[in-house]
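A single protein chain has been omitted from the complex, and every remaining protein chain is retained in its original position.
Chain lettering (A, B and C) follows the sequence in which the chains are written, and residue indices restart at 1 in each chain.
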Amino acid sequence: MSGNSFGERFIVTTFGESHGDGIGGIIDGCPAGLTLDMDLIASELAKRRGTDEPYTTGRKEPDEIEWLSGILDGKTLGTPIAFLIRNRDVRSEDYEGLKDWMRAGHADYTYQAKYGIRDWRGGGRASGRETAARVVTGAIARQILSNEGITITSQALMPENMKEGESYGGEVVCHIEGVKAGVGEPVFHKLNASLAYAMMSIPSAISYETGLGKEGCALPGSQWVDQWQERGEGRELTVTNHCGGIQGGISNGMPIEFRVGFHAPATQRETQCRNEKGEVRTITIEGRHDRCHIQRAAAVVEAMAALTLINFAR
Amino acid sequence: MSGNSFGERFIVTTFGESHGDGIGGIIDGCPAGLTLDMDLIASELAKRRGTDEPYTTGRKEPDEIEWLSGILDGKTLGTPIAFLIRNRDVRSEDYEGLKDWMRAGHADYTYQAKYGIRDWRGGGRASGRETAARVVTGAIARQILSNEGITITSQALMPENMKEGESYGGEVVCHIEGVKAGVGEPVFHKLNASLAYAMMSIPSAISYETGLGKEGCALPGSQWVDQWQERGEGRELTVTNHCGGIQGGISNGMPIEFRVGFHAPATQRETQCRNEKGEVRTITIEGRHDRCHIQRAAAVVEAMAALTLINFAR
Amino acid sequence: MSGNSFGERFIVTTFGESHGDGIGGIIDGCPAGLTLDMDLIASELAKRRGTDEPYTTGRKEPDEIEWLSGILDGKTLGTPIAFLIRNRDVRSEDYEGLKDWMRAGHADYTYQAKYGIRDWRGGGRASGRETAARVVTGAIARQILSNEGITITSQALMPENMKEGESYGGEVVCHIEGVKAGVGEPVFHKLNASLAYAMMSIPSAISYETGLGKEGCALPGSQWVDQWQERGEGRELTVTNHCGGIQGGISNGMPIEFRVGFHAPATQRETQCRNEKGEVRTITIEGRHDRCHIQRAAAVVEAMAALTLINFAR
Partner (left out) sequence: MSGNSFGERFIVTTFGESHGDGIGGIIDGCPAGLTLDMDLIASELAKRRGTDEPYTTGRKEPDEIEWLSGILDGKTLGTPIAFLIRNRDVRSEDYEGLKDWMRAGHADYTYQAKYGIRDWRGGGRASGRETAARVVTGAIARQILSNEGITITSQALMPENMKEGESYGGEVVCHIEGVKAGVGEPVFHKLNASLAYAMMSIPSAISYETGLGKEGCALPGSQWVDQWQERGEGRELTVTNHCGGIQGGISNGMPIEFRVGFHAPATQRETQCRNEKGEVRTITIEGRHDRCHIQRAAAVVEAMAALTLINFAR
């Protein structure tokens, strides 16, 4: 399977490095005749980019999308929708000192090991920058799902008492309403397995829990089981929703709920680095560093949830 | 994507219902010329089946494997390896009373919603019985990985003070040694995303954590980052291994570590059920019920880890 | 892509060697609630097996199908349908002399080159025997298509004046009625490209032509173009059907027509063989040899046409 594609029906393939010419992608399988909601796409991108508050990214990009194909007179043609977001606010010179040095806590070492070459400019392909392409395509998926009555929301829990000069992780809780019973596949391609795959593909994600999640492992069976409501249907089917709306990998009509944990951004002003010889030293990095990316992560979680759902037959 | 297939190189497709004629599968992509280690396969199956201790399954099946193709004079031919395990200890009559009643906490309702029909005999396709096919194919994958110096082990944490008549979940911690740096794909098909997909496809799995996992979400960045060892390599690369051996979705040569949480078995002697009209009643189920399946789950976790790894190019 | 699977929605995976325990397959993606037409499956298998006429195969197999999963009380469950046809009329001893000798005109040499090992018993996996699994699964696809008003027929052109002791190839012309306009995908996954892939995967197939086919290459454009019928629709859309019902890779509602050419069976009583050292000698083969397989091929052509069509969204 391609590392850079997601889905089998609404297929998203993305490209681009953090400090290259730009990032973008192709959607193959978007329904024809759709008038894209450009405001929705822009607002999702804005959520991902963060606002002026001090603890989010210092990088300010207009994120202007150039649509290259698949749209005529504002309507989708059913053919591939390609788009490009130029990298404008690029300061590769910030990273010149890192050409021979691989940062601790980053993917520098693993990309070098895999490819024998790496883009040393700010993380290259492994940078969180690529998630902008996920958000653009996820917003289109969300628009289609919304027409079917499916809504996706999430809460990000910002840590309290953040210290100056430190970075923080956190957790995103995601709720999906409106998915009818019967969505998902048996055995391997379960709906929760697919959500886990999608979520763990987000940079910095380290845990995935469905429904009650880890807490549920400690419950005895008599307390775990979601009891039926008499004549319940949809979101009233069961008394509790410990299973997060998914049983046997297939939706039961209750709200789908899961949570995703993210580690703190690894980049810090003083970053320990090693070179190919295995020598280690600390380098001061002048580039832009997120302080807490959990609000941004929530936008990506929602985008990936939308891309996951739209790939299941309904 | 097919719900019943796993992998793109070493492709496993499984079939079978809990109380049908049998279960089995096909491996397409197994290397030619391999002498299958039948003892290893049998011992993995035995781990999955559990022993005589009181808290594991009451179902006792010989799990005799009939090899149908792909092997000549004990060696693999490179062609599809098909196998069949007959269901011998089948007592469908235990389930006759459930023809019209869907059990709380099971996949009865969701299969009915998806397919408009369901196998009411003991869970059918959604039963844990299908994991025997995962373990057979996982054992073959493990044999090949072992030849490459890769070993997979796990610990299952049995709950203390289990009460009579109650069921329990738990957690499996998995360790993989010997994976070289550079395994995994960027962006979507990350190694940890693929492991999460594999693990969350196991019946009753509800959480997946890579490395330090959820606990890591609360660490500030300065403590999260795994610092380099001077001239470290392989399993000596970094001082800590919070990231569980995976950075940017690609292995770094350190041990790969993750944990999977399972909820308690839903089946209980007195099980709340509903019918198509939405009427609810409690039914006494005489069938066999696991009390704590966490030891069995560990065998399946290891099998799925093996199937995941063997599908990445090395 | 797996060599032994076909399709993305109605996914067929087959297994088995010519003189092993049996052949069979799994269908993943068959709709639930279908009562399989066992008479249709049997009659398609009978067409493939050939009749008593002197120029078809000498191998006589009952081809009894054992259904292993996916069916309850005669109805499909939506879960994988696995089936097994035991090889009963197996006389491996006919082939003992071929253990070290690779026959000219067969796949013995290429399987040996690819896998470093081969099943020397009558062609193994490369034998036409595997097409029985195509015909079983194709018959199920045909039943579903038939419910949608799609019919598949073909004509095989037996050669005249066949000589004793000689083998012959030929051509199969296939007609499909009832496919609505709009089936197929643009650019790569064209309907005719997919049909060509399916047909050229049949043993001994050497040519594929859509519509007027090769003859059409010589026509000037003014004669090639299928002119519109005034207000024509469906099979009355155009005056001629040179394009065989497919334009730009997508069906136009006219009958779909194509032809497939097959070379003569390579097996002959006196067959030139070589061993690993490159030595050549002629061996007398006592096994069963088809004289002209074109009637049998027609059954497989129809099966593969059904499997191709059912994998396109409708």
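Some notes on this structure:
Going forward, a residue touches a chain if its C-beta (ideal position, glycine included) is under 8 Å from a C-beta of that chain, and two chains touch if they have at least 3 such contacts.
Every value quoted in this text rests on a predicted model; they were computed, and no experiment measured them.
Considering the intact complex, the chain excluded from display touches A, B, C.
Of the candidate positions C:Gly22, C:Gly50, C:Gly138 or C:Gly184, contact with the hidden chain is made by C:Gly184.
Listed residues A:Thr13, A:Thr131, A:Asn192 or A:Gln295: the one in touch with the omitted chain is A:Thr13.
Within the set A:Gly50, A:Gly124 or A:Pro159, the residue that contacts the chain not displayed is A:Gly124. By the touch criterion stated above, the residues of chain A touching the omitted chain are 2-5, 11, 13-17, 20-24, 26, 28-29, 32-33, 66-70, 72, 75, 77-82, 84, 111, 114-119, 124-125. Mapped onto chain B, the footprint of the missing chain covers residues 8, 79, 186. Think of the hidden chain as still there; on chain C it touches residues 1-6, 8, 14, 104-107, 109-111, 113-114, 125-126, 130, 159, 163, 166-171, 180-190, 192-201, 203, 205-214, 216-222, 224-233, 237-238, 242-244, 246-253, 261-268, 272-274, 277-280.
Basically, only the chains that are shown with their structure count from here on.
Of all residue numbers seen at the chain A-chain B contact, over half occur in both copies; the interface is built from largely matching residues.
The mean-CA centres of chain B and chain C are about 36 angstrom from one another, to the nearest whole unit. Spacing of chain A relative to chain B, judged by their CA centroids, is 26 angstrom. Touching two or more other chains at once are residues 8, 186 of chain A.
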